[in-house]
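Each chain you see keeps its place in the complex, though not every chain is here.
Chain naming follows the written order as A and B, and within any one chain the residues start at number 1.
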Amino acid sequence: MTPFALKNALNNVRATTPLVHNITNYVTVNDCANALLAIGASPIMSHEPADVRDIQTICGGLTLNIGTLDERSIAGMFAAGERAGELGHPIVLDPVGVGASALRTKTAGDLLDRLSVSVIRGNMSEVKALAGGAASTRGVDVCPDDAVTEGNLSASAAFARAFAAKTSAVVAITGAIDIVADAERAFAIRNGSALMGRITGAGCMLSCLCTAFAVANPDALLESQVAAVAGMGLAGQVAEERMGGLDGNGSFRTYLLDALFNLGGDALEAGALVEELA
Amino acid sequence: MTPFALKNALNNVRATTPLVHNITNYVTVNDCANALLAIGASPIMSHEPADVRDIQTICGGLTLNIGTLDERSIAGMFAAGERAGELGHPIVLDPVGVGASALRTKTAGDLLDRLSVSVIRGNMSEVKALAGGAASTRGVDVCPDDAVTEGNLSASAAFARAFAAKTSAVVAITGAIDIVADAERAFAIRNGSALMGRITGAGCMLSCLCTAFAVANPDALLESQVAAVAGMGLAGQVAEERMGGLDGNGSFRTYLLDALFNLGGDALEAGALVEELA
């Protein structure tokens, strides 16, 4: 990507150590914090409605992940999101499992409607459910029928652009092929590893990285999200290459964090498999 | 075990990718999710009462673990459990720390009374407390006096069978020697590693695996639970064999997940140390 290089997006994260406020699920929250530290950002978690405004005030951006939403954390998401809006901070929405329950569908829809969301990051089933275009879901996993393939890439990109236009957000749809789009442009990213689907949290971690990249690159939101998605995918590839015969998803999780930790701007620029779609 | 082979139970999990809904403690929830992914299942966590019925509806079974219970998650457990009952989905109850507090004792008892629990998985102190036969407890660990030994194996199996008869559930009591029983039959399983007691979550992970095995083997509940318990123990042995001189419980945790990830049906069949008790 030129003129804005992907490596700049990563280097800006490492140079500025953005503070990222995350209201996220308790399943993968530790990995989210360590992923942010690995990439050079600083994580803070706070969901209590009485706490989140102050915390958001000292941070640069907000991640909202509904993976284990409850009444209290939902209230915290709206309170934090409103404060982020007042301050012009980017908000990344990860609608985990939207479509799998009425509460998740309503909550994700309301967050999108009432807050100033900068980035939507999910799998295709989740993003379709959020867009109201599909009711199919297999819990927190993508439905096979929804997967982005070479065959439906053009149509998928058109969907992403249209949803980006409707929501005024960057839309990042991740899977075997990732799509990152705003209303005008769409990119396909072919980094990644199938093993990322065999650990919990690869998507959650990425959403937090998306926030860090958005905070550190205020003048290049779309490009920053391409960099975050490609960087996560590239880290997955590095982690997979490191797997030995006795290793499984326990080791892969560790290697993935290690790869994020060691990811440099030049390696990202060289390894990113990014194609701008017509 | 014949005619139903243990390997079938595992192969059925890997072939069907059961969706497992877990309401579990926040201490070990990440390990639980990764253990389910390692064994070939797909985890979903949701505790919010307004969310759990929908989530249970799309899943095949339910794990209830009271390790860090609170007012809200308790309500979620009952709501999810009632829905599981309506749908005929298996419920695995892990009564963590029952006997250590009045709330845990009452909650576990009520869950057992009011829900259709298919499997009870705990250490002997917990299962005794749940059965009302012992008040002794050492927090979340087994009391030394309660441990299953070769000397009390026959009496322990009789207790397990009687409690299974009373509750109409399979009872899985894990420790140095594991016992899995229904009202008719009891098995001793001698797989495992002492290091499993030096990490948090070995029991919690197993309970989630028990749910996955129950979902994937609807016609062989008892045998499926023997397979889950033996499989977890065998993974512990594989993990222990991999330990190097600098390794500790951090590495053991990773190796345990790796071993679950790589566990095959034939290896389980060959390595399971299962004895049917008279």
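Worth a mention:
Just so it is clear, contacts are C-beta pairs under 8 Å (C-beta built on N, C-alpha and C of every residue); 3 or more make two chains touch, one makes a residue touch a chain.
Note that the coordinates shown come from a computational prediction; the quantities given were computed from them, not determined experimentally.
In this structure file the full complex is assembled from 3 copies of one chain, 2 of which are shown.
Keep in mind that, in the parts below, only the chains that are shown with their structure count from here on.
Work out the mean CA point of chain A and of chain B, and you get 33 Å between them. Across the complex, chain B meets chain A through its residues 19, 26, 29-30, 33-34, 37-38, 42-48, 50-51, 54-55, 58-59, 72, 242, 253-262.
Within the complex formed with chain B, the residues of chain A that make contact are 25-28, 30-31, 67-72, 97, 100-104, 137-141, 198-201, 246-251, 253-254.
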